[in-house]
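Written out below as C-alpha cells is the structure these notes cover.
The complex appears here without one of its protein chains, the remainder shown in place.
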Amino acid sequence: VANLTTLLDSIVERGRSLIGRAWEGARADPLELCAQLLSRRGEASGVALARDILDQLDAASVEDRRAFLRGLAVRFGADQARLAAAVEAWLQAPTATTETALHFAAEPRRQEVIRRLNQAPGGTTALVRLRADLLSIADENPDLRALDHDFAHLFSSWFNRGFLVPKRIDWTSPANVLEKIIAYEAVHEIRSWDDLRNRLEPPDRRCFAFFHPRLVDEPLVFVEIALTKAVPDAIAPLLDLSRTPLAPAQATTAVFYSISNTQNGLRGVSFGAFLIKQVVEELKRELPRLSTFVTLSPAPGFSAWLADERQATASRLPSAVRDALAPLDSAHWQDDATLVDKLRKPLLTAAAIYFLSAKTSSGRPIDPVARFHLGNGARLERLLMLADASPKGLAQSHGLMVNYVYDLDDIERNHEAFAERGEIAAHTAITRLVSAARRVAVES
Amino acid sequence: VANLTTLLDSIVERGRSLIGRAWEGARADPLELCAQLLSRRGEASGVALARDILDQLDAASVEDRRAFLRGLAVRFGADQARLAAAVEAWLQAPTATTETALHFAAEPRRQEVIRRLNQAPGGTTALVRLRADLLSIADENPDLRALDHDFAHLFSSWFNRGFLVPKRIDWTSPANVLEKIIAYEAVHEIRSWDDLRNRLEPPDRRCFAFFHPRLVDEPLVFVEIALTKAVPDAIAPLLDLSRTPLAPAQATTAVFYSISNTQNGLRGVSFGAFLIKQVVEELKRELPRLSTFVTLSPAPGFSAWLADERQATASRLPSAVRDALAPLDSAHWQDDATLVDKLRKPLLTAAAIYFLSAKTSSGRPIDPVARFHLGNGARLERLLMLADASPKGLAQSHGLMVNYVYDLDDIERNHEAFAERGEIAAHTAITRLVSAARRVAVES
Amino acid sequence: VANLTTLLDSIVERGRSLIGRAWEGARADPLELCAQLLSRRGEASGVALARDILDQLDAASVEDRRAFLRGLAVRFGADQARLAAAVEAWLQAPTATTETALHFAAEPRRQEVIRRLNQAPGGTTALVRLRADLLSIADENPDLRALDHDFAHLFSSWFNRGFLVPKRIDWTSPANVLEKIIAYEAVHEIRSWDDLRNRLEPPDRRCFAFFHPRLVDEPLVFVEIALTKAVPDAIAPLLDLSRTPLAPAQATTAVFYSISNTQNGLRGVSFGAFLIKQVVEELKRELPRLSTFVTLSPAPGFSAWLADERQATASRLPSAVRDALAPLDSAHWQDDATLVDKLRKPLLTAAAIYFLSAKTSSGRPIDPVARFHLGNGARLERLLMLADASPKGLAQSHGLMVNYVYDLDDIERNHEAFAERGEIAAHTAITRLVSAARRVAVES
Partner (left out) sequence: VANLTTLLDSIVERGRSLIGRAWEGARADPLELCAQLLSRRGEASGVALARDILDQLDAASVEDRRAFLRGLAVRFGADQARLAAAVEAWLQAPTATTETALHFAAEPRRQEVIRRLNQAPGGTTALVRLRADLLSIADENPDLRALDHDFAHLFSSWFNRGFLVPKRIDWTSPANVLEKIIAYEAVHEIRSWDDLRNRLEPPDRRCFAFFHPRLVDEPLVFVEIALTKAVPDAIAPLLDLSRTPLAPAQATTAVFYSISNTQNGLRGVSFGAFLIKQVVEELKRELPRLSTFVTLSPAPGFSAWLADERQATASRLPSAVRDALAPLDSAHWQDDATLVDKLRKPLLTAAAIYFLSAKTSSGRPIDPVARFHLGNGARLERLLMLADASPKGLAQSHGLMVNYVYDLDDIERNHEAFAERGEIAAHTAITRLVSAARRVAVES
C-alpha cells in the first residue's frame, strides 16, 4: 500500500505534464484552473489540476490566498440560467422531481470545486487549512459566509463520526503525533517532553484522540485523563511531575482535565462530545471499579463577565455580593488566606449566577466550556475556589475551576432538557447559592 | 483501537435503552424513527436510533425494505414552506446569500437522514446495501429516482477517490477478503481456491483492489493482471492451471484480463479508471522493463447486437458481410476449422463496425466494456477471433475478445477526444475493416 | 524493515562474488565450504558462504543431502588435540576453569557450523528441513545420532518457549498460513477450504498456533477447539458442516479436538503442552463461563496393541475379555447394533487396560497421545465407544476415542506424579474397569 500511495504523485506529475503543454510554461491563475477543473472531465488531469491549484495556494502569500477565497465565493455560484429554469419549473409543478432538480441547480459550483480539489493527494489536509484562512477573514467579509457554509457542509459529511478512528495516545505513540499534542494542548500548556511524558506514561494517566483516515498522524481532538481516588479540586496536583502514580485498579474516578480541538479549519464540525462518551465507555470496560467520570474544567469567561457585572448599573449580582467582591482588586489576594476566606462565599455565589443565569442572546450559557459540557448532557457539579492559581487561571477566572459530571444514565435526559428547554443540570449546592443570592437581593 | 471500535456497540446499547423507554416495548416504524432521527439532537440516541433503524431494515423482508425506501422518497422531501420562502427571497434578490439559502432549503431532508444513518457502526455498509435494493426497483418507480440521486450524490462525496486505499491482493491476503474475490469476479469465474491461487501466487500474476476505510475487508473494485512476453490473443492460456510461470523481470507486457466492481450499491461512483492508471504506474515502477499495458476484454454486447443487425431490414452491416456470417448458425462452428476460417473476415468486420459505428442514443459505443476503457483513454487495439471459447464467451460474443491498450502518453488526448467529440481511438487495422466494408457496400 | 530484510540478499550476493573468485567458476563441495565457514572470519563472506551451502543443499538430491549429513557428522567433531589437552588439564586440576575449557573443547565443531549456517537469510527454515532429512535416516545410521543431538540441542535453545509467539488463526488469517493448516492437520483431515472455514469461522470455533519470528507464516503447532455445552462423545457432530453454531457466551466446555505439530525437523522440541495451557487461560479470560477443558483424542496405538494381546500366549487381557472380543472380527460389526452392544463392555475394558497397564520398556504408556496429555498433567476421563467411525478411526482404534481433562488446579500434581512415579490420573470409572477385569481373571 505504501508503494501505491506514493504512486499518486507520479500520476499527478504525468497529468501535470499534459496540462503543462496547454499552459505554455506560464502558471495559470488558480481560479482559472478551478474553472478548468469543472469543465475538464479527464481523470488524470483532474487530479493533476487539483494538485497544482493546491500547490500554488500552499506557496501563495496570505493576501493571494484570501483573494483566491473571495474569487471562489464570487465566481463559482450556481449557474443562473439553470437555476432560474429550475425555479420556474418548481413553481409550475412542485413535485419531488422539480424539487430535487432545484436543489442541485441551486448548488454553488464551488462545492464541486472543493470536492474535486479533495481528490488530490493531501487534498483534505490542504482544504482544512484553507478553511482556517477563510474563518480568519469571514467575519469582515459577509460575502464569504456562503462559502464557509459550503466548506462546513462538505466537512460534516467527510468528517461524519462514522469516519473517525479513535486511538489511544501513549508514550509508545510516534513522536510526530506527540509533538502535535504538545502544540495543540489548549487548556493547560505542555511545557516540555517531560511534562508530556508525565501525562502519558504513568499508569494512572490516559489520553485518547480521534483521527481521520486522510489526515494521517493528525489528531483531530484529544482528551487527557487522570485516574484518581477522589474528585479533584485543583489542577496543580494532577500535573505535578513528582507525584506518585496510583495503581489503576485502585482508581474510582476518571478526571477529564483537558480536551482540545486541534483543527481550526474544522470549526463547527463537532466530535468532542462523542469522544468523551466513547472514552467513558472504554474506561468503564477496562477498569470496572471506576464509578465517577468528571471533568476539571476552566471557566474562561468568568473574569470578563464579572468585571462587566461589577461595573454595570443593572447587574444580576446582588449589591451585597458585589461589595463583598472588593478584595479581588487587591494585588495577590490569592496569597492571603484571610482574603481568600472572605472572598469564597461571594465569589462562588457570583460563579453560580454566572453559570446558571448569565445567558447569550440565544439563551445559552455565556461560558463556552459550560456550553460544551452541558450540551453533551453533563451536570455542573462543583465550583472550585482557587483551583487554578496560574497567571492564566487567575486572569481568566480568578482561579475558579469547575467539575462537570458525566453520568451515562442522565446524559440523554440532561442533553434534551438543555437542548430543547435551556435547562441546566446542576448540583443543588449550586442552585441553592443562586436562590440564596436572590433571597438576599429581594430581602435587602 | 480495536477495543475502542467495539465500544460503539455499547454506547449504542445504552442509547437504545433510553429510546426503549419511549417506545414502551414495541418496535417503532423505521420511518417514524427516521423522523425522530432528524428531530432529536442527542448524540447518543442519534447513533442508537440510526443503528436501530438499520437493524430493523437488515431483518426486514424485501417488501418491507422497499416500502421503507418509498416512504423515505415520499415523506422526506424538502420543507415546503421553507423552500417556498427561499424561492421568494431569491426571486426578489438573487444574491449569493439567497442562492445558498435556496440550495439548502431545497435539499431533501432524506439526505440528512442518510447522513445520520451513516453514523451508526456499520452504517456505510448498510447504506450501500440499501441502495442496491433501491436500484433493483428504481426502474419501475420513477418517484424513487430522486432518492437514488441523493444516494449517488452522498456516495460520490464519501467515496471520493481521495478516500480510497489501494492494496495489493495476493496469496498472503486474508481468506475473508479472498473469498470475496472469488464471489465477485464478474468476468472469468473463479471455480475454486486452486483457481484463485493460480491467479494470485505465481510470480507473473498480480491483483490490486481499492478499499474504503469504512468497508472493512471489502474490496470495491479489483483488477487481475498477467505478466507476459506478448500481447495475448486468448484467455484460456492465461488461466491454465498447469502453465509455467514467467520470471517477472522477463515480462514486457501487463495484461489486465479482468476488472470487477463488487458493490452494486455504488453504481455510478466510478473508481475503475483510476485503479487501472494507478496500477499501470505501480507496475512500471516495480518492473521497468514493462512497456505494454493492455487488456484482454470481453465484448458482452456483440452477439445481441449482431443478431439484431442480421435480422434488421436496414442494417449497418453490408449484405455481403451478413451473408458471409451464415455459418454462425451451424452448431459447433467453432470446432470446424474450415468454418472458422470462413467466418474470420466477416465476423471481425462486423465487430469493427460494432465497436466503431454502433452507438447508443446518446452517441456512445453500445458495448459497455468499450465505453469503460475508451472513456478511460485506452485505444481499441485488436479484435481477437475465438479468444474465449467458453459457453459464456460464445453466447455473448461468438468467442470474440478485444485488446485495449493503455498508453499513458495518449490517455489524456484519447479521453478528451472521446468525451468531447465521441472520437474512438482505434488501431488502423480496425478502422480499415470498417472503411473496407463501406467501400464494398457502396460498390455493390 | 521490509526493505532492509531483502537487503541481506544483496550483501550475500556481493560476498558470494568474492568467494566466487576463489572457486574459479566451479562449485565447491559444501563440506569444503563448511570448513571455510569455520576458518574464515569475514562477516560478509560468512553469510554468503552459509547461503551458498544452503542453496546447494536445497538443490541437491536426497542422496547428496544424506552424504552431506554423514560428512558433517564425521568430519566436524571436536579438535582432538585440543580435547586431549583439555582432558589432561582437567584430570590434573578439576576446577571450574578446566571444566569449562573441557566443555568447550569437547564441543563438536559441527555445532558452530550449524550456528553459522543459521546466519544466512532463511537459515533457520533450511536447517529445520535438514534435520527432518537427518531424522529419516538416523535410525539406520547410529553415527548420525550425535549430529542429531547437536541439532536438538541448538533448536531447544532457539525455539525456547520465550521466543515463541502465540497467535489466533481465524478466517481473516492469510491464505498462505491457512493452506498450511490444511496440509499439516494430522488428526482429522481437512478435506477442503469449506471444511477449514467450518473449523475457523463459526463463533463457537477457535484455533491457536505458535509461530517463531524466523519461520515466517509457518505455524509450529496448532490446536483446534470447539465450544460446546457438554463433553462430546464423538467427533462427527463437531465436524458436521451443517450444524448450527452455538453462541460462545452459552458454552461451558472447550473441546480440544485436534492438536498438530507441523515441523518434523523440530521433533523433540516440545511446545504443545505450553500451547494448550496458554489457550486454556486465554479462553477462560475471554469466556468466563467456560468451566471444562477437555480433549476429544484418538487412541492411535490401540488396534495394534489389541491384535498383539489377542494373539499372545501370555496376555494382560483376561481370557473372558479376549473371548468376548471375537465379534470384532466380523466385517462391519460397527453397523450392527447388537454386536456393538455386545462389544461395549469387553472393548472398553481392554481399552482401560491399554491405557493404564500397557507400558513401554521405559515404563510409560504405549499410546503416544496418552503420553502427551498425561505428561502435560491432564486426566484420562472417558473412553468413548465408536466415537470415530471413519475408516481411519476403525483401523487404528476400532473407533475408540478418549476424553482427557485439563483441570488447571490438578495439572501440576498430575504432571509430577506421572513424571516422577509413572502414576496415571484417571477417572475411577476407568480404573474400576481394570480392577474388575483383574478380579474376573483371578476368580476364573
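For clarity, chains are labelled A, B and C in written order, and residue numbers in each chain start from 1.
In this section, contacts are C-beta pairs under 8 Å (C-beta built on N, C-alpha and C of every residue); 3 or more make two chains touch, one makes a residue touch a chain.
Just so we're clear, the structure is a prediction, and the values are computed from it rather than from any experiment.
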{"item": "Where the missing chain makes contact, among the chains that are shown", "value": "A, C"}
{"item": "Per the touch definition above, residue among C:Thr97, C:Ser192 or C:Ser291 touching the missing chain", "value": "C:Thr97"}
{"item": "Full-complex contact with the absent chain, from A:Gln92, A:Thr172, A:Thr244 or A:Thr428", "value": "A:Thr172"}
{"item": "Missing-chain contacts mapped onto chain A", "value": "171-178, 193, 197, 201, 217"}
{"item": "Hidden partner chain, residues of chain C it touches", "value": "1, 3-5, 7-8, 10-11, 14-15, 18, 40-45, 47, 73-74, 77-78, 80, 83, 87, 90-91, 94, 96-97, 99-100, 102-104, 106-108, 115, 118-121, 123-124, 142-143, 145-146, 149-150, 153-154, 156-158, 160-163, 165-168, 208, 213-214, 273-274, 277-278, 281-282, 285-286, 376-377, 408, 411-412, 415-416, 419-420"}
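As a working rule, only the chains that are shown with their structure count from here on.
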{"item": "Touch-based graph of the chains, sorted into line, ring, star, complete or other", "value": "line"}
{"item": "Most remote chain, CA-based centroid, reference being chain C", "value": "A"}
{"item": "Same or different residue numbers at the chain A/chain B copy interface, by half rule", "value": "same"}
{"item": "Centre-of-Cα separation between chain C and chain A, whole angstrom", "value": "59"}
{"item": "Distance between the centres, which are taken as Cα means, of chain C and chain B, whole angstrom", "value": "50"}
{"item": "Distance between chain centroids, defined by C-alpha means - chain A, chain B (Å)", "value": "39"}
